[in-house]
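Rather than the whole complex, this shows some of its chains in their spots.
By letter and in written order, the chains are A, B and C; residue numbering begins at 1 in each of them.
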Amino acid sequence: MKPVEIKTAPPEVRVIFDDIMASRKVNDVNNFWKYLANEPRMLKHTWESLKSIMGAGALDPMVKELIYVAVSVTNNCDYCMASHTAAARAKGATEAQINELYAVVALANMTNRLANAYKVPVDEQFKPRD
Amino acid sequence: MKPVEIKTAPPEVRVIFDDIMASRKVNDVNNFWKYLANEPRMLKHTWESLKSIMGAGALDPMVKELIYVAVSVTNNCDYCMASHTAAARAKGATEAQINELYAVVALANMTNRLANAYKVPVDEQFKPRD
Amino acid sequence: MKPVEIKTAPPEVRVIFDDIMASRKVNDVNNFWKYLANEPRMLKHTWESLKSIMGAGALDPMVKELIYVAVSVTNNCDYCMASHTAAARAKGATEAQINELYAVVALANMTNRLANAYKVPVDEQFKPRD
C-alpha cells in the first residue's frame, strides 16, 4: 500500500488531513495518517477517536502518551513507540520518566506471567463489591 | 502449587514477607506473594524490583499503577488488572481516569495493528538524532 | 540457520519440495519452506497441514488467506503478512477488501481489550445451549 499524499487526497480524506493539521497547528500529517487514508472510513474514525480521547480529559495528556508507549512496547510496535515517545517528550516527559516507564512496563510483563503461571486467585479485597 | 502461608514460611521467605508488610504498613501479604514464595529467589528479586521502581521516583506512583493496568489489560491478566486497579484507586485514581485509561489502552492496541498492517515507515522527525 | 536449497536437499526434504512445486504448479519454493527444511519432520507436517486446510473446503480459499493475514497482523509477523497478502491478492482479493480487512483486525484488537478491561460477562444468548 502506498501513502496518500495531501495534494492528491480525495475530498473525504482531505477534510480529515485538514482537521489534523489545524488541530495540531502543523503543516503536514504523519505517515500513519497518510497510509491509513487508504481506508478513508477508518481514517475518520481513528482520528476522531484519538482527537477526543488523547487531548484534555481526566488524565494529563502526557500521561496518556506514556500509556500509549506502554502498550506499544508490550506489543513491540516500532512505529507507535517512535511516534508516541516523541509525543510524550513534546508534552514534557523527561528522560528519567521514560526510563522509569520502561521499567514499569517490563515488570508488569514479568508479573503478568508469574500470576498466570501460579494461577493466583484474586484476593477478596480486590474483588468488586455491590 | 499451593500458597506459602506467613506462619509456616521458611526464613528466606519470611524476611521478604516481613519487609512487604512493613513497607506497606499492612498485616498480611497478597496472594501473589504467597504463591511466588514457592520460588524464594524470584520472590526476593520481584519484591526488590517493585519496591525500588513503583514507589517515589520520576513518575507519580498513581501513574505507575495506571501503566501497570495498561500492560495487564493488553495481556489479559485478570489478577494483575484486579490488584493494580485497586492500587491505582488507593493512590487516588478516579473512575473517570480509569475509564479514560481503558480507552487509551484500547486505541493503542488498535493503532498498533494499523501501523503493523500498513508497515508505516517511521517519520524522519521521530528518528533518534546524534 | 541457512536455507536448504532444492538442488542440495536431502531426499526427505526433496519429496516435500517436489510436492509443493507440483501442487502449486511453480518451479521454486518460497523461503519459508527452505528455512523450515532445517527440521524435515516439521516441514512435512506443516506442508501437509496447510495443503489440507488452505485449499478447497468449507470456506473460500481467498477468505482463508484473509484470515491468515488477520492473525499475522495481530502477531506482527512481517514474513507472514507479506506472503499471505500476496496469496490473498493472487486469489482475487481487491485493495478495498484488504483495507477493510485491516480495519476489522484493528477494531477487533481494540474491542478485545475493552472487553478485558471491563470484564464484560458473556450475555445469556451467546452461551452454548444443550
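Everything below uses one rule, namely that a contact is a pair of C-beta atoms (placed from the backbone, for glycine too) under 8 Å apart; a residue touches a chain by one contact, two chains touch by 3 or more.
What you see is a predicted model, and the numbers here were worked out from it, not measured in a lab.
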item	value
Size of the entire homomeric complex in copies, 3 being in place	6
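The rule is simple: only the chains that are shown with their structure count from here on.
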item	value
Identifier of the chain whose CA centre is least distant from the whole-structure CA centre	A
Chain at maximum distance from chain C, centres defined as averaged CA atoms	B
Distance between the centres, which are taken as Cα means, of chain B and chain A, whole angstrom	19
Gap in Å, rounded to a whole number, between the CA centres of chain C and chain A	28
Centroid distance [mean C-alpha coordinates] between chain C and chain B, Å	34
Multi-partner residues of chain C (each touching 2 or more other chains)	76, 102, 106
Chain C-touching residues of chain A, taken from the complex the two chains share	1, 38-39, 41-42, 46, 75-77
Of all residues in chain C, those that touch chain B in their complex	73-74, 76, 78, 81, 102, 105-107, 109-114, 116-119
Residues on chain B engaged by chain A in the complex (per definition of touch)	1, 30-32, 35-36, 38, 42, 46, 49-50, 53-54, 57-59, 63-64, 66-68, 70-72, 74-75, 77-80, 82-86, 94, 96-97, 99-101, 103-105, 107-112, 114-116, 118-123, 125-127
